[in-house]
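In this view, the complex is presented without one of its protein chains, the others remaining in place.
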Amino acid sequence: MSKRVAVLTSGGDAPGMNACIRAIVIACEHLGYALIGYQHGYNGLINQEYESLSLNATHNLIQQGGTILHSARCEAFKSVQGAKDAARNLNTLGIDTLIVIGGDGSFRGAEHLSQYWPGQILGIPGTIDNDVAGCDATVGYYTAIDTAVSSIDKVRDTADAFERIFLVEVMGRHAGFLALNAALASAADYVIVPELFESEDAELKSIAAQIEARRQLKGPVSFIVVVAENVWPGGLSTLAERLSSQMQSEVRPVTLGHVQRGGSPVSQDRLLATKLGTHAVALVETDKNKVMVGEVNHKPVEVPLKATWENNKPLDDCSLSTMRITMNNRY
Amino acid sequence: MSKRVAVLTSGGDAPGMNACIRAIVIACEHLGYALIGYQHGYNGLINQEYESLSLNATHNLIQQGGTILHSARCEAFKSVQGAKDAARNLNTLGIDTLIVIGGDGSFRGAEHLSQYWPGQILGIPGTIDNDVAGCDATVGYYTAIDTAVSSIDKVRDTADAFERIFLVEVMGRHAGFLALNAALASAADYVIVPELFESEDAELKSIAAQIEARRQLKGPVSFIVVVAENVWPGGLSTLAERLSSQMQSEVRPVTLGHVQRGGSPVSQDRLLATKLGTHAVALVETDKNKVMVGEVNHKPVEVPLKATWENNKPLDDCSLSTMRITMNNRY
Amino acid sequence: MSKRVAVLTSGGDAPGMNACIRAIVIACEHLGYALIGYQHGYNGLINQEYESLSLNATHNLIQQGGTILHSARCEAFKSVQGAKDAARNLNTLGIDTLIVIGGDGSFRGAEHLSQYWPGQILGIPGTIDNDVAGCDATVGYYTAIDTAVSSIDKVRDTADAFERIFLVEVMGRHAGFLALNAALASAADYVIVPELFESEDAELKSIAAQIEARRQLKGPVSFIVVVAENVWPGGLSTLAERLSSQMQSEVRPVTLGHVQRGGSPVSQDRLLATKLGTHAVALVETDKNKVMVGEVNHKPVEVPLKATWENNKPLDDCSLSTMRITMNNRY
Partner (left out) sequence: MSKRVAVLTSGGDAPGMNACIRAIVIACEHLGYALIGYQHGYNGLINQEYESLSLNATHNLIQQGGTILHSARCEAFKSVQGAKDAARNLNTLGIDTLIVIGGDGSFRGAEHLSQYWPGQILGIPGTIDNDVAGCDATVGYYTAIDTAVSSIDKVRDTADAFERIFLVEVMGRHAGFLALNAALASAADYVIVPELFESEDAELKSIAAQIEARRQLKGPVSFIVVVAENVWPGGLSTLAERLSSQMQSEVRPVTLGHVQRGGSPVSQDRLLATKLGTHAVALVETDKNKVMVGEVNHKPVEVPLKATWENNKPLDDCSLSTMRITMNNRY
């Protein structure tokens, strides 16, 4: 009998989630599976809110940011009752496979559900933060780098015009992937990431030393520090004040914010999303279960859901050594 | 004898300032005038910091954000001594005409200088805020609208995904041009501008009423409020808190910040900058003095510098009536 | 009794047509009018193909290129029978007002229809070519300039790298608005437009003279000629061959093509479309008929449909004089 598949998006939305949904629709159509989309993340699962997804839904979908299935947080789902309700609803619709597009929080939810529902659960990593172990990149990460980089390119115009110090905060939750790569790709002068952060004093000393060195060489200079969110105690304005007082200069903080979550996905995210979506559907008739479908070294892999949050995902060595040469960071 | 022209950029930088410098270089070359560029705004005038500008400087300049002459504030220039120093420096170099690209603060500086220097002074409006009377648009304004709009387009992706309320603060100093037009062009749901702002309570009541109306119609909805900077007492976070508590919903504030100042100028700014730059140079051998060169109804005009800040520049009627229809604002 | 309005898009599609449809939907809702959208241009009128348009259709519509109502040519509509069929269909649905978004060909169609249908007909100028008299700009024109300019910016990168001569053909039908403004805004070296074109020999001589002058000054140089479509006899490749043989250099032709028709509209097109759409609906209960709603000097105007093609629309003087200074064209 033909398989019945359900898909939902959960957690922070990311560019490419729609491209992934599109690929899942097409791949299900290709293999003759029925497909529904649950709305509002796990809330839809609890409230049995869903829509049927067909090829009609896919036109002009690959290039849209956000997620047509909507996303949301769902406290209720963390309870036993929530998971049981979801399991009952999945059974009512005869769902064989549930595909969850989201980050590690979403995968924890999926693992929780699996205790109460015997069906197949597949994850696809979708978050701009890239903080999911077991895959080289998450869907949305490439676009977020580009968004951050083109914003920093703009900030540099005004930083140069005024020869001013700017702090630019980028997202990343508790990981430095986005900050490090956005800093490298925008030729920022310094970057602060949680993986390398030691102390406020050490960072300030290092930044100040480099600005001083440049000033002695060239006079007034622009200087851009990229700062990962959640790193600096007290936040960006605290850093701005301390640096300003230390350098006797104005320091302008810029928080890129939710702009980084949106936008039409860049090609690399569309490609990644399309590959992962089709690969997930290709697993429907296998016995793979409770795994995330990711890409490692340009090939699809399956990783136990638990490994996606239990394993550590370090910053890339090659990026770090490049940073040490091109940025003279203190790290 | 051939004329000697100087140019400087002053005040907040704006996309298209370089396109304007390029046009001035080419037009001076065309008419056989010598041209120098003063650096760091009026500071360069006081410190006699300048460079000769030739056609070599113009290659690939039209598309660059920022200003190759740099900009800066200059407190010293406001004093009598500052203006006298500048006058002496201009005379030393035999300058006939000084062209100042900037906003109304820069033009006040130019007017101040004119009391101590008898040469020709011409202004060109360059600021993203469009708050200069006597011209339809200032150089940089069109690009800033586009930057704000593409940021709000991105915010809408995530607002829709989460059906959330977002506040987006855009620049504009004390004017609502940027906020109003960015809101209209991004299909925002509400806009708060200084020209129309009445009271916090009135705005909150109006926003809440509209969100309620939509919720009753559709359930959870996204809602984007564009807020001009310097309008809301206490700033964006204060508004976010009050609205959040009133609506019993999360409200996310996004401050676009200095990103709005940078970026490659859009075509309309390149065209405006090029026209104004060439027109300013065309005035060099006339007796026009202490005027700003602007564009009104697609034609170049000259406006006394004083009129640029003494006259009121109201929001466009047609934009306002369009806003009333497409946004249901309370205004 | 409440008015019934119909809208259609006709002729070459242009970015901003959807923004215009959105504004019409909202304005009709605002005034309590019923609104339908005819599909596939005048074909929909003949075949009674239409859909009801409500606020639901407007979400995320402002930023979409193309037209959700589709467009098409329609030979049948030029006949008496075609117009009569359309009139009958309009009467069947009780339509009071038909709004046509398109270029002058579409307005001729509207005029033709008016001989057989007594209702109100309003036009809105929508074409990237800007070749509609009676308005400063047509919806789509601003975006097309930006698309052409960012393409030429890219071509310049490779032209500079190889110090090569490039020809870039831009659209415009039989008018030079797009070519002239794209050339000015991209700092192209030369532009050929139908309004100024004299003879192949004269153009070639002028181009060659300028390349020679630069080569003598600097050695190998890049050189970009922007060419309006339909100007050069034999097309771009003919010009490339002749110029190549004359300059003893490779000459690369690039035809931007239909890329210029698409894309998310830039802010200026979204604003223009929104203003014109709301203004058109504001005329529904007036006795204005057979007029196009345009914008002149930032104010809405109504122009008899016939005037849109019978009157001449010259290139802007200020752009031309700027061109003469910044491009050294032979004109």
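Note that the chains are named A, B and C in the order they appear, and that numbering of residues resets to 1 at the start of each chain.
In this text, contacts are C-beta pairs under 8 Å (C-beta built on N, C-alpha and C of every residue); 3 or more make two chains touch, one makes a residue touch a chain.
Remember, predicted model here, so these are calculated numbers, not experimental data.
**Q** Thinking of the complex as a whole, which visible chains are touched by the chain that is not shown?
**A** Per the contact definition above, the missing chain touches A, C.
**Q** Taking the full complex into account, find the residue in A:145, A:228, A:259 or A:284 that is in contact with the omitted chain.
**A** A:145
**Q** May I ask which residue of A:206, A:249, A:289 or A:319 touches the chain that does not appear here?
**A** A:319
**Q** Among C:112, C:261 or C:279, which one is in touch with the chain left out?
**A** The single option touching the absent chain is C:261.
**Q** Could you tell me which of C:65, C:103 or C:134 touches the chain that is not displayed?
**A** Touching the chain that is not displayed is residue C:65.
**Q** Across the whole complex, list the residues on subunit C that are touched by the chain not included here.
**A** Residues in contact with the chain left out: 9, 12-13, 15, 17, 40, 64-67, 70-72, 147, 151, 153-163, 166, 252-263.
**Q** Quickly run down the residues of subunit A that touch the omitted chain.
**A** These residues touch the chain not displayed: 22-23, 26-27, 30, 58, 60-63, 136, 142, 145-146, 149, 153, 156, 160, 181-182, 184-187, 264, 266-268, 270-271, 274-275, 278-279, 295, 297-300, 316, 318-319, 321-322, 325-326.
We take it that only the chains that are shown with their structure count from here on.
**Q** Edges wherever two chains touch, nodes for the chains themselves; is that graph a line, a ring, a star, complete, or other here?
**A** Its topology is that of a line.
**Q** Can you give the rotation angle that fits subunit B onto its twin subunit C by Cα atoms, in degrees and rounded to the nearest 5?
**A** The best-fit rotation has an angle of 180 degrees.
**Q** Over half of interface residue numbers shared between subunit A and subunit B means same, under half means different, so which is it?
**A** Result for this pair: same.
**Q** Just how far, in Å, is the C-alpha centre of subunit C from the one of subunit B?
**A** 28
**Q** From the C-alpha centre of subunit A to that of subunit B, how far is it in Å?
**A** 34
**Q** Can you list the residues of subunit C that touch 2 or more other chains?
**A** In subunit C, nothing touches at least two other chains.
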